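Omission of a single protein chain aside, the complex is shown with its protein chains in their original locations.
And then subunit A:
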Amino acid sequence: MIHSSALGGEILIDCQSLWKIFGHNTRAALEAVTRRGATKADVLRDFNCVVGVSDVSLQLRRGEIFCIMGLSGSGKSTLIRLLNRLIDPSDGRVIVKGQDISTMDAARLRQVRARDIGMVFQSVALLPNRTVLENTGFGLEVQGIGKAERDRAALAALEKVGLSQWTDRYPSELSGGMQQRVGLARALTSDPEIILMDEPFSALDPLIRRQLQDEFRQLTKQLGKSAVFITHDLDEAIRIGDRIAIMTDGAIIQTGTAEEIILNPADQYVADFVAGISRLHLVKAHSVMIPVQDYLRTHPASEISALPHASADADMEALIGLISSGDRDAVAVQDGGRLTGIVTIRNLLLGLSDKPGRLERVA
């Protein structure tokens, strides 16, 4: 699920040291935090202010799905609302497609929200007095687009999410999963480049949730959209995200691919978090292989050409399959036909263990 190719694209959203402090005396509180290093507890006690987002910088690149994972109260919902300025930042800048939205006037900001950034909410927020089709075309209606054209666009978006048969129904006639599909279709109708997803699937039951996760990822990639996806569920972040940011206490403590975060957690908090995650599909051959010379030193009799072959992107499960179906105890890793390393059973087991520190010593 991880595509490192997505990491090189043009930057669509660039957040630079974003702060959000809630309360009345936010100026003074901000100064205390940034200049004098006051803690959250100090700020709460001295200024009666709450730090919602603390010095967050992140970049959303074209074509990638960027997941922000955090538990409730971590500030992730505040953060995503800073990206389209539903909440004004206390400090820092948000640059969307090269334009600083923190200084934009109201008319220009409306235009950016209407054309460039779609948003999907956890509560879905389908207007109960409108049909599915009318809800889906809402964004275009607001932009003053004629009924025929917006109905056509809305129907096309509903087709993408598989709901073209439900256009004349009312939201209350749809199941939770279908409602959220309409929410996604509504965000897609205005054809924005960026989609903000605020815990869209959290309220759904597990089966539907997995189905929608896969559909969402597929659709986003197919349409070439870029997305910021908020979730409190690490499994969901791993399933959907090209990159994941882990957020706690208003700050992002680590950003990287699922594999990077699992193999090299930035601190104990992240390590505890990723401890229960299955590595079978996340850890790839290139992360656990050892150099060929090292292998030959310990296995001088081994014949490399007789080992089964795997690509550098092969996951643990594929490697286990290769080893267990033959009589060899190692796999040769090839990248573009060139031999780059060896994965032994020992490396494999360490790659699956949730104590990745030892892996580094081996590899």
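Worth pointing out:
By our rule, a residue touches a chain if its C-beta (ideal position, glycine included) is under 8 Å from a C-beta of that chain, and two chains touch if they have at least 3 such contacts; residues count from 1.
Here is the rule we go by: contacts and distances are computed from a predicted model.
You can't see one chain of this complex, but its UniProt record names it "ABC transporter permease", from the set "histidine kinase", "ABC transporter permease", "Acyl-CoA dehydrogenase" or "Sarcosine oxidase subunit delta".
The chain omitted from view is touched by exactly one of A:Ser17, A:Ser57, A:Thr103 or A:Gln143, namely A:Gln143. Among A:Ser172, A:Gln222, A:Ser305 or A:Ser325, only A:Ser172 touches the chain that is left out of the view. In the complete complex, the residue from A:Ser123, A:Gln165 or A:Ser353 that touches the missing chain is A:Ser123.
Only one of A:Lys20, A:Lys76, A:Arg113 or A:Arg243 touches the chain withheld from this view, namely A:Arg113. Counting over the whole complex, subunit A has residues 84, 86, 109-115, 117, 119, 121, 123-129, 138-139, 141-143, 170-172, 179, 196 touching the chain that is not drawn.
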